[in-house]
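Shown here: the complex without one of its protein chains, the others still in place.
Up next is chain A:
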Amino acid sequence: MIINHPLLGPRDAQEFVYLGDATLIDRPDWQASEALDRFYEYLYLRDNPAGMHRELWFHEQGDRSWLVVTRNTVTHEITSVELARDVARARGRSK
């Protein structure tokens, strides 16, 4: 698989480390009253879809940036690659 890095261009997936579903960006609020339930879901439960999957890859052997890769889990086709930083900021994180 080739990951088209937004800053570095096409890179071999071997240079990256895979973390999992990009919902891991949305860390629950630890002070919320239902925090225990939210953290259980956040840590352990996954949609695990057959088809389009937004997922976190870390460019360990490169610029060490986190990417959100949209990839089809049935065909392995990658349709979009974003910087995780941009994705998190667009959701109002890390202002």
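Keep in mind that, in the parts below, a residue touches a chain if its C-beta (ideal position, glycine included) is under 8 Å from a C-beta of that chain, and two chains touch if they have at least 3 such contacts; residues count from 1.
Convention: contacts and distances are computed from a predicted model.
Undergrad: There's a gap in the complex where one chain should be. From "Putative ABC transport system ATP-binding protein", "Sarcosine oxidase subunit beta", "Threonine dehydrogenase" or "Fe-S cluster assembly ATPase SufC", what does UniProt name that chain?
TA: "Sarcosine oxidase subunit beta"
Undergrad: Which positions on chain A touch the chain that was left off?
TA: Listed in rising order, the touching residues are 1, 12-14, 18-21, 40-41, 43-50, 53, 55, 71, 73-76.
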